[in-house]
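Just dropping this structure here.
Note that one protein chain is taken out, while the other chains of the complex remain in position.
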Amino acid sequence: MQPFLAHPFDSDRLHEECGVFGVIGVTDAANFVALGLHALQHRGQEAGGIISHDAEQGFNSAHRFGYVRDNFTKQSLMETLPGSLAIGHVRYSTAGTKAATAIRDVQPFFGDFSMGGCAVAHNGNITNAMALRKELIERGSIFQSSSDSECIIHLMARSIQRNIPERMKDALRRVEGAFSVIAMTRTKLIGVRDPLGVRPLVLGKIGDEGYVLASETCALDIIGAEFLREIEPGEMVVISKGEVESSRPFGPSTGRFCIFEHVYFSRPDSIIGGRSVYETRRQIGVELARESPIEADLVCAVPDSGTPAAIGFAHESGIPFGMGIIRNQYMGRTFIEPTEQIRNMGVRLKLNVNRALVKGKRVILVDDSVVRGTTSRKIKDMILDAGAAEVHFRIASPPTAWPCFYGVDTPDRGKLLAAQMSVEEMREWIGVDSLAFVSLDGLYRAVGEARGRNAANPQYCDACFSGDYPVAPFDQLERGFRMKPNSETSGVEITGHAAE
Amino acid sequence: MQPFLAHPFDSDRLHEECGVFGVIGVTDAANFVALGLHALQHRGQEAGGIISHDAEQGFNSAHRFGYVRDNFTKQSLMETLPGSLAIGHVRYSTAGTKAATAIRDVQPFFGDFSMGGCAVAHNGNITNAMALRKELIERGSIFQSSSDSECIIHLMARSIQRNIPERMKDALRRVEGAFSVIAMTRTKLIGVRDPLGVRPLVLGKIGDEGYVLASETCALDIIGAEFLREIEPGEMVVISKGEVESSRPFGPSTGRFCIFEHVYFSRPDSIIGGRSVYETRRQIGVELARESPIEADLVCAVPDSGTPAAIGFAHESGIPFGMGIIRNQYMGRTFIEPTEQIRNMGVRLKLNVNRALVKGKRVILVDDSVVRGTTSRKIKDMILDAGAAEVHFRIASPPTAWPCFYGVDTPDRGKLLAAQMSVEEMREWIGVDSLAFVSLDGLYRAVGEARGRNAANPQYCDACFSGDYPVAPFDQLERGFRMKPNSETSGVEITGHAAE
Amino acid sequence: MQPFLAHPFDSDRLHEECGVFGVIGVTDAANFVALGLHALQHRGQEAGGIISHDAEQGFNSAHRFGYVRDNFTKQSLMETLPGSLAIGHVRYSTAGTKAATAIRDVQPFFGDFSMGGCAVAHNGNITNAMALRKELIERGSIFQSSSDSECIIHLMARSIQRNIPERMKDALRRVEGAFSVIAMTRTKLIGVRDPLGVRPLVLGKIGDEGYVLASETCALDIIGAEFLREIEPGEMVVISKGEVESSRPFGPSTGRFCIFEHVYFSRPDSIIGGRSVYETRRQIGVELARESPIEADLVCAVPDSGTPAAIGFAHESGIPFGMGIIRNQYMGRTFIEPTEQIRNMGVRLKLNVNRALVKGKRVILVDDSVVRGTTSRKIKDMILDAGAAEVHFRIASPPTAWPCFYGVDTPDRGKLLAAQMSVEEMREWIGVDSLAFVSLDGLYRAVGEARGRNAANPQYCDACFSGDYPVAPFDQLERGFRMKPNSETSGVEITGHAAE
Partner (left out) sequence: MQPFLAHPFDSDRLHEECGVFGVIGVTDAANFVALGLHALQHRGQEAGGIISHDAEQGFNSAHRFGYVRDNFTKQSLMETLPGSLAIGHVRYSTAGTKAATAIRDVQPFFGDFSMGGCAVAHNGNITNAMALRKELIERGSIFQSSSDSECIIHLMARSIQRNIPERMKDALRRVEGAFSVIAMTRTKLIGVRDPLGVRPLVLGKIGDEGYVLASETCALDIIGAEFLREIEPGEMVVISKGEVESSRPFGPSTGRFCIFEHVYFSRPDSIIGGRSVYETRRQIGVELARESPIEADLVCAVPDSGTPAAIGFAHESGIPFGMGIIRNQYMGRTFIEPTEQIRNMGVRLKLNVNRALVKGKRVILVDDSVVRGTTSRKIKDMILDAGAAEVHFRIASPPTAWPCFYGVDTPDRGKLLAAQMSVEEMREWIGVDSLAFVSLDGLYRAVGEARGRNAANPQYCDACFSGDYPVAPFDQLERGFRMKPNSETSGVEITGHAAE
């Protein structure tokens, strides 16, 4: 996912792979889905899809590469998606896979079962997908995509249950990992969150009889829906005829929400776990200023994602906040077939330093995270070229030292700067006057845990910082990934795969 | 022009109609032009054009609708524009004209003269274009576009001078209004600014023998060119073989630069008249806080254009700065054939209020200007819906009460809120707790004129605020526009048309 | 299928639904497939697809709407289809179905089995597809298309055989109807014809080690391949490493080739059953002239499909042959979003009468068939408007009185003119001076059966003329189609479905 206030060097950030949105009980539901997906565009920019159902015209679907606003706003396309029930999905392009995404990899997926059609969209990552796929192919399933999410619909197709919600339970009990799933039948909208609730999913109300499921509350705001509550970890809701039925297909569980959603993924105007994301980020800046103060003349953000923390840092430290780096607002998706000169321009196409402001000043630069670190070096160069006297980096997250296997696109561990170096080594390699990260406890305080992280039983999934994986990454272990020595997955045991 | 840190309700802003960029003495000049135009994209988003010249392949051109980055980055297109000399233009779509722009209206224009080809691109507005066009048609010129700028090349075609720079002088002496023109022959890059220097034009150096002409310094930064100086009001430069020849075709004159470039049009990281645009805008916020203080809990900007002034206001007033309004970064150009629902969404597609932040607070909203005022009302509604206790508007420019005829797309005077109402009436109509504009003197102080505006001999063109037009708008007067009673144009007399 | 020398009123003809082509053992196999499909374009114009396999890059596919020549000739696309083994398919758009074809309906279909991938392309029609689809869905298969042909690959996926050719035998033994199937694995090219051999399939040789399978011999000619032989009814060939293995998965059977392929579907330069299609059609004209002579001044064809029979008729009758109707060669596919005037022009867009030639003459018009008859009326009108003295229709096939269920798109029986009227009634309805069809025996004589049709054991499938269906149309009977009273299907019993 590209964050809402995105980082300019997007290829040096972590990315979530999708956002989901569904609505029932409204006229022209697909239009609402388009708006909701537009509000969730930061969670995936490569492609989007919508499936709708109309009593007369049945199921209809459209899947397109590119932004929601460039596709799903056109009258001519939206007319092909009639009905009062629809779901949609935006997808991030997993960088580095050998082949380009094909349109058939774009969700929602659809299956025609004997009791009727079903569409499914998924945010997260199935950690035992490889094993499931192999087993399903052995038994005669034909996969149409390279997406792991397709397992869910094939597991449903083979379930002997006679209604679709029960089939979904059957399927999801076989699946391990992190997932927020939305689905629809001819008459029902369904939402499920995995037992740990790693990925977000919220419930909203619109009009008299309408309900909405969405990855974030900002997608409720855009359509004027009322935010009711989050779907709970391990909960399934089935919505039909104005009724919301809740059940708990996986038994009792304690949540471990992804703490990086607070740091970078979610939109600052969303509310997660009862807290404003913007306020949390501003508070991280405050914690940083307390933990790692420094004398300087100016606090700047690496725009746009570092801005709330920079405002917090400036406020706490009393050092003035200024716009030292200006972002070009006309940058969009990747270039197609660019000239070499364009390819080599990278930075300057996106940013320009406000020379007159930084010249001669001691500058504190607040950034959200350090992944490969290559970006930090380039930004430091630009600031120094413009005549800054000193450059101090303050990072609004702890060092990112472990890959995420729960729906976030992370580089191999070997490419994570913090997996290879100490903070002092990183400071030297980046070439700045000082470098500091917020502590893990500081981050927990900023999200409202006054006592910081509960090491015995962490309140969040923070595997990317701690290496403490709440669900064993089955396929990855098969492929040779090594967990932290002596670690155990700290989460609840999921019985699905083992029990099989 | 859409400003670099643009306003979200772009249709309720003033717009400049273009940006120009030219370069000589570099390999693959068109690539540099593409980069320069990308940096000037805020001055015009509808369309762009590039003409290049190569010793072997002669003149080549490409004109395209849409963003520079979507067209002029492709290898396959850029290969068709070889050579070491090129100029380009980005164009704003003049909203409200009955017909859509045709591709033939996109500059640069080209003419084949007996002594060789010449390409011309123009930023500004020719105030006697209608009269000139009529005269040229009478004599057998065939206009290919509806653009007033085409007059220039026809006047050149008919000049009896035997070289192109002299023909350009002939042509521009016939032309009235505000213009920064760049042109190229097979071997020369030419730049001219009108006697008042209303529109900007700067000169830069790149490599050993290369020179650049651009609307703003930010376009020099992107290609790593060195900023040499501004072209002076009334100056013409002819650049060839590493030499810059300067002349003054219009006789001596005193400049009247457009003060609105400081307020809104130019990029904050550009330097105009030796001053940082960002710093000027921050200073306007400081002036505002001094002139119109108010008790409140939070200073917010209408993003993104109001941000520097909001930072200045917060700094001066001591009231915390926060991001109360979040802008959706995935909004792009206008929608093509949108559904009605999308059309009606306007605001929410672009902005969302950060509810958790503004709830219960007394909020100061800093905006750059008020044109029709419709936007201000909508934003006020959103802020109040989110639970703000009070809303105070502070505007970083004086009331916009007069149309601009010098290259800015302004509504008819009847649609300018400030032409119809007093400030108190405006406050009531918008429905806010208080409303204040920076004074004209305050604005002059912010741009560095410590004593404010020199009423007898104003340092800038501020006609949109003062109704004091430095050049009589000939065509407009013909069409029935009425100047301020008892006013005279305060600028130098241009002898061109009258002398004819 | 649109015939090679097509009829101008294509919507009033019968259409076959596809052509298939596969090649193994050549460099850049997909290029050969593109050429072969171009030669088979008359068998389907709506869409085409190619799947190739390369040892390093695995399977790749491309499916496109439109002509082969507009898609599969481009370097940039063909580069994505590397390898020495490839198959392809062209598809006719079944007019009148409610929904437009989706790209996922375009063959070849692909399935990933545990022993590797397999691509399948199918020409014909599966008469028990509805029943099979229902059964497969019950067991958990997810269909991706609305195409009946997809059954084949799902049946293969569920087979317990451990190699793909055996799985294909399993699958095709379950399938009823008319089919010529080609398929490919990573190393093998496979071809199968149904027990009656209703649809054509030929084998060719190219280069030292290369083999080709194609619907018609004209597709061998275009790539310079040598025509070896037809695949026999009920035969399967598996080609690998320069070897062709033949087997007979369905037991012994006698062929019943589609006689309409001779009349209209196949290209005149193809050779079927050892006979030139052109010569057969010319001979039908000869038979017509013998059976239904008439005094006249001129023999004309309804271009282009009626031309060979018209030449034969002219030769036999001694009446001069002339081009009385001229076809506009710039007509292509259907219009997209046409103006009403264009929609109403139909005839004149395609044909013009050669007025100077027909004026005052008694004209014999030779056409290939009469389906709805609407076309015949329009042509008659045009000829009379141009001043012809008399118009005599001679039809190069017997009356088309029954729908085809074996891969040809036929109107409902109620819309077939010959199902509703006697020949004299038809003559009157069309409004011509005389009307005659070739007799069924005459047609059999023209294809080389000197004694005509063997009523007890017909040599061809001629169900569209005789109502004698060699395979019971299972799904159609379920839908309420009524066979000829007291008729039995005259063909071999296929045990597949019944035995289940």
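Should a chain be cited, it is by its letter among A, B and C, assigned in written order, with residues numbered from 1 in that chain.
Everything below uses one rule, namely that contacts are C-beta pairs under 8 Å (C-beta built on N, C-alpha and C of every residue); 3 or more make two chains touch, one makes a residue touch a chain.
Since we're looking at a predicted model, the values are computed, not measured.
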**Fill in**
Among the displayed chains, the hidden one touches B, C
**Prompt:** So which of C:Ala34, C:Val120, C:Leu443 or C:Val471 would be touching the chain we can't see?
**Reply:** C:Ala34
**Asked** Looking at C:Gly207, C:Gly242 or C:Pro320, which makes contact with the chain not pictured?
**Response** C:Pro320
**Asked** Where the complex has a chain not shown, which of C:Phe179, C:Tyr278, C:Phe313 or C:Phe474 is the residue touching it?
**Response** C:Tyr278
**Request:** Provide the residue numbers of chain B that touch the chain removed from this figure.
**Result:** 104, 111-114, 134, 137-144, 153-154, 157-159
**Complete:** Absent-chain interface residues of chain C come out as 4-6, 28, 31, 34-35, 38-39, 41-42, 45, 67-70, 73-76, 78, 218, 221-224, 267-269, 271, 275-276, 278-279, 282, 304, 307-308, 311, 315, 320-323, 326, 328-332, 335-339, 341-342, 345, 348-349, 352-357
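The rule we apply is simple: only the chains that are shown with their structure count from here on.
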**Item:** Pairwise touch network: line, ring, star, complete, or other
**Value:** line
**Asked** If you average all the Cα positions, which chain's own average lands nearest?
**Response** A
**Asked** Of the other chains, whose C-alpha centre is the longest way from the centre of chain C?
**Response** B
**Asked** Roughly how many whole angstrom separate the Cα centroids of chain A and chain B?
**Response** 38
**Request:** Quick one: report the Å distance separating chain A from chain C, using the average Cα coordinate of each chain.
**Result:** 51
**Prompt:** Between chain B and chain C, what is the gap in Å from one C-alpha centre to the other?
**Reply:** 64
**Complete:** The positions of chain C in contact with two or more other chains are none
